[in-house]
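One structure is given here, and the rest of the page talks about it.
Rather than the whole complex, this shows some of its chains in their spots.
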């Protein structure tokens, strides 16, 4: 597979500049294999986050014009190397929204993952500031088809898949349960997807959220509905990713659907209480929460 | 108009000490015209604020003995210069509470504002630590009479105007709506005032407040009642001033009464979520809140 | 009384190292008499605290292996000197949990307090990480018998005294009032104790707690039940100790039982809103809260 | 003059987004007239600064690809409006280094300044990361010709004007005085410039610098040499700009050359002791330093 000249594998650059930068070190510290990382573009993408409270929403300003990921082109990554030995590949709808090059890379990655026998999941993650619903639907549907797992919230379903969830009113916080199950079933059927998870956020305010989710298992024809947490929000950035990570972790552990879902919702509920975008909790802490102790008593 | 010798116009002192101090620079940065500022007194007034939580109230300790504003005397400011071209003059009940000199200055300022054709508004702002109800009533009533707008809360009405609001229990949080409208009507009638705005704070705790307001328009004979926000308080200092600023802004924009009131309540609701005493929100953010999105969803 | 060689009175060491360390200075600043303090062990015990929020509980990791208090032995402190002129001696169940030496020291201290005519109180403070319920019961019952005041929560009663409180569900937050009164009565009767105070924490989450208490006076045969506070938690470490301190203060002031209890609950409610483990409130502030103003209005 | 569509005058955007951003407010706070500011480009340029010490140099990483200034085009600013009433126009060599559009704008600005009767000064400010010496010389020489004042250091003279300063060794810290005067004379003669100022930094380490300057007045044929300060560096970013600001201030005050130079060197020496890139000193403080008190005694 050809390698685009603008993108250099990390090893080489690493040697030349005499070390890895702080972001890569943090990833490696968490146990992420960074040996396949490539570099390119004219700058590193950053974002500015302002944490909300009460009626004032958190705001995120992305400054990633001309960043590496937004300038990536097909062939930049040797995906068959990356996927060697992998059992799961997860991607999000933000990547193809960054342009045709990035979308083509996602296509390459999915195909390589399939060749390697890995399962593939996607978090639809619609971003209104990046593209229109029409563009999202045209690009995303072919990428999503046949996924092992789709993760979405109500807005994603509507914007990316054109699937209106009847009777819900996200902003007002009232969520009608049956409608979501129907949306999950329809999604699974239309796109030949094995599992569909829908996260249900009730935004009472920027400080107080209801948080739960459902998981529809198309093969078993069963829909699991999680416990609902009343969350006092410290920092909700990263909560969606924590849900995805928790759910994939549970499924990789061969847990049953309801147990994997409970783990994912518990893990992401805890993320809401942690500043920054890393979910600094252990498996044990999530399991204690899931097992019923959400009272927040001091542990000593 | 005579200029008291102890007070020097800012321009002169600015040139002499080689620069303006940080507080003046912050005001100027916000677009305030500081060219009419005068200096005097033996020190700058400061205050110490301790932000409360739950059952523990925020406390403010004023250390402004012998500060410039407390030693101001009639003639210190050339009000006709200051008011040249002005369309609105707003003052608060804290200033006359600082002494006879300050009260006389307020009188001068109101008269100059009238001469310049500016509208005049007042926030009654009763401060129990500064003067008695009897003293406040004696000084304030003549100053307030004929104002275009009075802003008050229940305690202000009672202490400054001697107007008991029947049936309310501010500390307990229960607020009886009709009684406030009657108080607003009576105030407008007695003092020949065009508009009376009453802010309604339900202090459930130092961390949780209900926040709304009403606006009585004496000419139209209409009383507008705003939406009520359940506010998770980050820092409520400056909320009252934000309400006044929002209301005056709306009226200057020629908005209808209910719209100006909604804007004022929304702006001050947002202030509760911002540390410090500046309301760092834009007109657009207030309007988004007023338009209905108080869900605090991340904006991205 | 013999002095164990490993423990040196503070005076001597103080002179030798040229000063007192920061922790001792803080205690002395609060008015604690540090002249009887002894030193020993190979290190100072510390702990790491992580403040929780919402579903994530605060966690405390004790690092006091081989600390002074865990290596104390009988005879290390000259208790008759310490108790000279004392009117009250308070200890907690954590100390005897640290080992036989510490338990023996508590025995010595109680006996010396009795000789000095001081009243004796105990906060049962069961710590599951330190010992088993069986061990706690064997060691604690003889120490507790005849106390002037026992302070406990539901878990303490069960673990330390083997007294199940019927019908309660601490973690879920539902607390049945009558059962607690019965437990207090039984405790007083079985252990010949004059007063029993039970703190009632409803852990809705790490961010929101209900907080109240009852005080049973065995001599009068009366059970006082305090007001219940809905507390927005800033830092709850030290709340239990603040309750004990408030109750002892009230009883030393000769206040009636209900007043002393109200003071203790108010003081500890306020502690929940203060970072760190010192309850930085004044007697006046507690009394204002008890007198009814829990509205959290700004005081100015 | 045509206005490029991508660049909008600040007023309009300000109204639309409901306020000015923080950077503009800071400038306005310092007394800068921001009414002529235009916006454009896809992002705001930022930079990352790491403050050095001893052998470790401070490093600055510019992240301004696609920023407003780097995408500016001729016609974006209505320079005749901007220069109305101006008496001095100062620009730096960084701007034309950003591209042909920016260089063309500098040309426009200089011409407009001349039309308005303003004096024109330039700080050569060569940036090796932005362009080659050949490119700099081709672009800069025509822009610089006929300036009222050129400010440069040794590296600038060589890179931008091709003028080698004999006998100097900047990095080693040894600076030969006569050679600099000759370079200033030659520069003035070749480019028909009225005054040439050369700053002389002796980089003993990132923590310790020698700092002085000379000013050649071509009309009088005199070369002033300033006092040399041994500076303990706190943050040297902004020192060069502080020198330029001080020198222009002095010349605008009609001070003699040696006095203006002394003021400029004193002001920039003080900047080295202040964190951040604003020189937060008053005219009086600079004058006290220049008058001889560099002893750093506490002022009280």
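Observations
Per-chain residue numbering starts at 1, and chain names A, B, C and D are given in the order in which the chains are listed.
The criterion applied here is as follows: contacts are C-beta pairs under 8 Å (C-beta built on N, C-alpha and C of every residue); 3 or more make two chains touch, one makes a residue touch a chain.
Quick caveat, the model's predicted, so the values are computed rather than measured.
The total count of identical chains across the complete complex in this file is 6, with 4 shown in place.
Operating definition for what follows: only the chains that are shown with their structure count from here on.
Chains touching both chain A and chain C: B. Note on A-C: its contact pairs, compared by residue number with those of B-D, A-D or A-B, agree for more than half at A-B.
Of all residue numbers that take part in the contact between chain A and chain B, under half occur on both sides, making this a different-residue interface.
Per-chain CA centroids place chain B at a distance of 46 Å from chain C. The mean-CA centres of chain C and chain D are about 65 angstrom from one another, to the nearest whole unit. Shared interface positions of chain D, defined as residues touching 2 or more other chains, are absent.
Residues 16-20, 25-31, 282-287 of chain D touch chain B in their complex.
The touching residues of chain A, when paired with chain C in their complex, are 229-234, 266, 269-270, 272-274, 281, 285, 289, 292-300.
The residues of chain B lying in touch with chain C in their complex are 52-60, 62, 127, 129, 170-173, 201, 203-208, 236-237.
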